[in-house]
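Part of the complex only, each chain left as placed.
As written, the chains take the letters A, B and C, and residue 1 is the first residue of each chain.
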């Protein structure tokens, strides 16, 4: 007993009670599936209060032993080596849990110059991040074109929108919103390739069946960045004077989708991905729902320019210099991609048909107005009814998308709740 | 024989051989259904040549008797009282035909001021025209609001987009394109009414099921034409400062649909109709396919302003002063509504779903580029792929619509065939 | 005063107070639009009670003068020559009304043999009925084929599903359900014609664009009614032994759509019409929503047989002998076509896309279970979740349709409310 006492005293003196206050990544493993939430604790003496996800918790921390409970779960554990581990009881079952501290947001954001060497063909959490960055940090990097060819014309990856990334953003937790400001999206070579047929799903099928496409057609384009235009290298006569204004955009921007999904980088869904949205240009801020710790951000598939919907399947595919700054918002997460530029709030709906995509886009915008601007359903109806603009975003892949846009001129006339 | 000779001489002297040269409305009645086409004849002596619709015809005109034939039809008849009548043989059957002269386009266009007294609730050829006008003419008139109420607040018709018209345009024949330039579209009273709920087909159904609409909601608006804004008469707090820029548009513009159809003026189809397109404003030119002799033009359903899709079912419904100028293009007719403004060529697709509407819109634009600009399919793909913009036009009715827009900046870079 | 008394006495003696009890067709004309409802009155002395549509009314009838009112309307009028006429006050406006007695259902139903001489190409109330029949009556008639050709091979109408009818059913009022039992649907000649290409909207567009159809193809078929089969007259080698079981059906059955609509008989909507449903065969009972007094029933477009969806645009088009018996149910009207056979309750959804059609079909069946079988939403979910069958009904026209079918074996296990 003396021995025990001595140990206790030793602990008590050598290791004064730690302060568990602050945010933690709280992970529960259930039959092989890990679910991670943000736990935020406030410690006052030996008393703990706070929340796990949105659920309030309270408990105690005493002598290295933690005990917390929420309305339907209770957990015990120990604190060692900066980590909490223990057992959780929920619904009559006992599960393991761990918690690690979420590092504080750095006072001074950093700028990372990242040279990619691997390129990912799947939006997934099944690959290791290429770089860990913090909220507030800026990344300067580049992407290969949709076919995997870089600025020097070298093939670096198999085709199908190979991505740069994924980037792990410290502190981003499931349920959060990842903010990605596109600081600089610029073409970095003088050529692009495009498709030369309109996709069948954009055409009246009887019209489509009678079209005679020119084959072969040289769809290589010259990018004249100085003049700000793109032109076919070998145009047919009718298009001898045809040029496209250079307007570089990212065809792909997305985070790892839910759990262990691996989605081809030619497709999109609620996590973003291959949205092919011609408004995702330099100066735009993109909001993505975080599904995994660290968010795991992917970027790629640069287009020198693109009409609505990416009608030709391949736009002006080219390699790109990319600079973005990330941030993490704890709440709210609208479960779908959103964006914002000087002129618009933008809610992007992704669905199996345009009708379903438009429904998701409109509902996303209404939720945004409700949560951030405290509008009632009817107030939102009034605002959207007379101000909404829709863009047909993307017609490519198993999912199509439509964006609902609210002009900031309309927004400026709302009395936003404080 | 002497007698016959005398008769012939008498005819020859008394009635010098008429000249059938020029355009005719050629009508065939088949088991109760009348099909009318433009017949254009050139007479040289007793020899006739020309076409009926797109089919070449040739024949003779001698002593008041006409005989013409095309590849698969032959007709005989007589000319009397300025009209041709006779029998037609096609596919082994004998049918009656008549032809009346299509009046020449007046040298001097006129401006008609038309005071409506009746209002139509169906787009149809089953009603008598309210006014006959010529290609080149201008009409100054007005419309009641969607509920049937006029500028003075008087109820003039049952609700459901009562139309002003139909106007019969001399010389417009099935297969032609009716051109309607909207010279002036202005609100003419100081109030409007709107819907106050977003339609269910624009929302995620799970979101829609949980919405709480404010009922009753006073959705009467004040139109301040001088200031160019519209505001709720009794706004809720959040919308106290909310105003909508006044941008008057026509919710309905259409011609009589094919044959004897009668379509509610709350619906739309390939003849136009209740398209609720917020780009159909003053200064826009609308192109409509002619399905009936005289086209039968209807206008109405003025909106003081509207977001895309007419999300609230009713936009800012109000009465309107309308001035338009019509013209008739013999060819081509693209079988769907189109429009043009300073910035865009616009092809409007109408379909049972947004996916189908977009297909019709894109194909319509490709046909336009092919026929008027002589682009090949691949050239169109290139142009549209990097310049097309889509608008979600209308979500109301049994048909929805999407517009494909081609910027004139892109068009100006095409080498249009002469 | 004496004089007045004498008059009153004279009236009292000469015209004993009529009894207004019973059903009336109550018609209000509002700015040119007539709305007709069933008014049911019960007279007790000089006191009236009852309803107009679903609204309770009460009032008085005294000396030939009627006065009734409901929650939001009041009407006065006079009774003369078996008819009521007067003025109605609603919403501050004064409108004219009339009411005529709805004849009682005959004790003895009749069978009418009707030889059609005209054929209608529009579902509409704008044409005069060809025959007036009563609830309970049976009609024996026939239809031409989709191209207008009769049993003898004579062309009787222009093409596009010319209809036999419309039949006016006495007592059928807007809001009612028209019941049409198909007693006998039989081919009456030995040949049919069909399409020979699959419609583009039923095919993957890339597949469709590469198909090579055999042209010309002789798609004339021989109907061998004795053997119960149909075979191509000149089959290609692979189809030398191919026969189709004879299963005569009506491609079209419908009532006049709402108000003054005129819908082509190649199209369908909530009033039925060209549904092309291969389950509408002899022995089936069809339920249609009544939109106009008399319902105005149309039948036609017989098919000797048809796969789901009428994939080839034209099925085995032929003329048909038709016998049906009608009935009128006052309530409920589900706003869409329904049917019933020995095996199934059938709710037919019509919409702009298959997705929308399925939604209408399922909701229609749930409403049916709720109203006729008193099931709660969850009870319906349970029943439908494990018993529902869907048919793809029709892919032709501006609207497509899907049927939801509930097996009667499942129905027999419900405790239907009495």
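Quick note on the criterion: a contact is a pair of C-beta atoms (placed from the backbone, for glycine too) under 8 Å apart; a residue touches a chain by one contact, two chains touch by 3 or more.
None of the values given here were measured: they were computed from a predicted structure.
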Assembly size in copies, with 3 chains present: 4
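Here is the rule we use: only the chains that are shown with their structure count from here on.
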Of all other chains, the one whose Cα centre sits farthest from chain B: A
Euclidean distance of C-alpha centroids - chain A vs chain B, Å: 46
Chain A and chain C: spacing of chain centres that average the CA atoms, whole Å: 53
Residues of chain B touching at least two other chains: 353, 355, 400
Footprint of chain C on chain A - complex, ascending: 200-201, 203, 205-206, 208-209, 211, 353, 355
For the chain B and chain A complex, residues of the former touching the latter: 194-198, 201-205, 207-208, 211-214, 217, 219, 230, 232, 236-244, 305-312, 315-316, 353-355, 358-360, 362-363, 366-367, 373-392, 395, 400, 402, 410, 413-415, 417
Residue ranges of chain B in contact with chain C within the complex: 30-33, 93, 118, 121-122, 124, 126, 148, 155-158, 258-264, 269, 351-353, 355-356, 398-400
